[in-house]
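A single protein chain has been omitted; all remaining protein chains appear in their positions.
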Amino acid sequence: MGSVLETTMMLLILSDMALLGLSRLRTCIAVASFQGMLLGVFTLLAHEQALTPRIFLIAAVSFILKGFVFPQLLRRSIREASAQNEMDPYVGYSMSVMAGMAMFGAALWLGEQLPLTLAAGMHLVIPAALTTVLTGLFLIIARKNALSQCLGFIILENGIYAIGIVSVVEISVLVEIGILLDAAVAVVVMGVAIFHINRQFDHLDTDQLDSLKG
Amino acid sequence: MYYESALWLSLLIPFVLGFACNILPSARTALGAMCCCVFGTAIAGCIAIVAVFQHGTIFIASNWLFLDGLSAYHYGILLVVFCLSSVYAWAYFGEELRKGHFTRKQARLFAGLWCEACAAMTLVLFSNNLGIMWVGIEATTLITAFLICIHVSRQSMEAMWKYIVICSVGMAFAFMGTLLIAVSAKALELGPHDSLLWTVLYDNAGRLDPKLIKAAFIFLLVGYGTKAGLAPMHNWLPDAHMQAPSPVSAIFSGFLLSTAMYCIMRYMPVIEGATGSIGWCQRLMTGFGLFSIAVAAVFIVSQKNLKRFLAYSSIEHIGIISLGLGLGGLGVFAALFHTLNHSLCKTLSFFAAGRMGQILGTYDIRDMKGALRRSPVWGTGLFLSILALIGAAPFSLFMSEFLILKAAIDKQAFVIAFVFLLGLGIVFICALGYILPLSWGGPPLKKAAPAHLFQYESFLVYIPLTALLILGLWMPAPLQAVLQKAAEIIGGAAAYAPAIGLMP
Partner (left out) sequence: MQTEAYMNLFLGLAFAPLLGGIINRIKAAFAGRTGQPLLQQYYDMYKNIRKGAVYSRTTSWLFRAGPIVGLASVLIALALVPVNGSTAPLAFTGDLILFAYALGLMRFFTVLAALDTGSSFEGMGASREVFFSALAEPALLLGLATVARRAGTLSLSELLAATSVTSPELVLVLAALGIVFLCENARIPFDDPNTHLELTMIHEVMVLDHSGPDFAFIQYGAALKVWVLGSVIVGLILPVAGGKFLLLNSAALLGCMFMLAVIVGIIESTMARLRLLRVPQLLVAAGALSLFAFILSMR
């Protein structure tokens, strides 16, 4: 069973690498959607010894939100904004993948530093989740397109969600759902902002948002 | 109990009425309803605050929400800032309505979001559950994002995008920190209901894993620090303050930043308790505080926009509060006092800057001349509030800054004291360089177009100014008791006696 969990985590990391290396926005969104569904499944896998209704609820909510709602919102933004692909990111795609591997190394090291006690077979979870967090941050920083940045935020949230799932069992379900919904609203707000930015500027390149300085 | 229902009411009134504002028939009624909502909240809130200081901490919602000395003090500041700003918003948008720059749709949106922002900040202050606290802060981010771009323009969209991206990332970090706190609370073996309760963690701080707690605090400090505008996570702040309508800038500077600082304050005693009271997190706070002061001082030198200048001044003052918290003892007391002073004073500055901007038609410092001649009321307000902001003597900001300096010198931290004074000195000189020509400069106007003012606007200027002046000269005993009670929660009850002695 540990190996199924491990495979899930490897798929998580591979999807991170795919996000870093792919240039087409639609493909990236598809990968993010896959990652979201993966996390929903992972929620169940991580708690397979104690499957409570609460776990099912959280798994279902995250599966639907991260796997379908967020990607759909992004796709709609693409349609509305008739957004272009990322033209020239600050860091090239090959370099991004290499940076991704470096981030994975850093995540392995960090994972060992954090004294989290986890069940057996979960040793890959924290590094994978931290890699996802770092990938999200990287996308926000290194990409110019507002949609890519929004995608990066979703990925960042995914990573933190994964950490939360394995490390914290005792939090009340109300809090967890509140947190998930907050993330959802954040994505919606970003979507609205993207819509307005596109209408004001006719493009989504955030490096051209530079009138406010100093 | 009546004060429990007062607590519920002060949370629910703005939450419910915020939705109601969206269906009102005209812009005026929406703004009016918003003012009524805030004042109604203030009445309920005052009852709750008084009850806290008479009967002790109030718990509701099975301990998930509470009001203790620290949060009651902050809640008091929130009420003051929101009441003043709501009245000001009536005047400010009244002017825009007169000019036809403000539609009914915008008014409804603004009124609704304003009330919801008030509710969200209240939720942050009331929450005993650290998860709920995070939810509240995230909610303020999302709600206030739209307040920035009530007037949609390229610049305001840019400011909003920066605000939302930077703060969302910050909130993600804060969430990570909250998670790590929850993980370290595993050692306490609590049920799901209590695992994130601040009161429980506070009582059992010694049993938390120090290494995890340290990692958690770094995430929390970076996360909530982003929202508070601590350098180097401050980049969103000047843009957002500059582009938001002035009433919004006023609550941003006046209370939104303090809300985030409040979250950090909440965590400090838990962290100190878990790490064995070695001053680990105080050193971090001191470092961030000094860095913020330095960054603000450097950037203030070359500002052209009045609101942007005020925004950098906010970074400086948040840095001062952080420094005070980091110094501990007397510093904590002074930092809390400074929170009140800064909120009052910065609110007034943004009021005045906003109205002067409307009257003169620009926010460019180089073009804003002769403010005192164009509008004696707001000109006086702008001049005196900025004078108070930079720490001129009779005002209360001088007192709190002086107390922080004293805390530094008492601790023999002369380098800290030097950097602190240097930063304040630079800001002092630059601000005077801006404000003197702004108030008196320019050619004498032949026919000064009489600015349209509401009758009550002079109260908006003189009430905060008088309060600042009185607090600078004399601290009322009840306020001192409140401050001490709040400071005791954050860190040790040491060395208040000299502070009291210093008060003239």
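So that you can tell them apart, the chains are marked A and B in the order they are listed, and the count of residues begins at 1 in each.
Operating definition for what follows: a contact is a pair of C-beta atoms (placed from the backbone, for glycine too) under 8 Å apart; a residue touches a chain by one contact, two chains touch by 3 or more.
If you're wondering where the values come from, they're calculated on a predicted model, not measured in any experiment.
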Which displayed chains does the hidden chain touch? A
In the whole complex, not just what's shown, which of A:I13, A:V31, A:L65 or A:I78 touches the removed chain? A:I13
By the document's definition of touch, the residue of A:T27, A:T52, A:S94 or A:S211 touching the omitted chain is A:S94
Going by the touch rule given at the top, which residues of subunit A touch the chain that is not shown? 3, 6-7, 10, 13-14, 17, 21, 93-94, 97-98, 100-101, 104-105, 108, 123-124
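The rule we apply is simple: only the chains that are shown with their structure count from here on.
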So how far apart, in whole Å, are subunit A and subunit B when each is placed at the average of its C-alpha atoms? 32
Given the complex with subunit B, which residues does subunit A contribute to the contact? 113-117, 133, 136-137, 140, 146, 149, 153, 156-157, 160, 163-164, 167-168, 170-173, 175-176, 178-179, 182, 185-186, 189-190, 193, 196-197, 200-201, 206, 209-212, 214
Enumerate the contact residues on subunit B facing subunit A in the complex. 129, 131-132, 134-135, 138-139, 141-142, 145-146, 149, 152-155, 157-162, 164-165, 168-169, 172, 175-176, 179-180, 182-183, 185-186, 190-193, 195-196, 209, 211-212, 215, 238-239, 242-243, 299, 302-304, 308
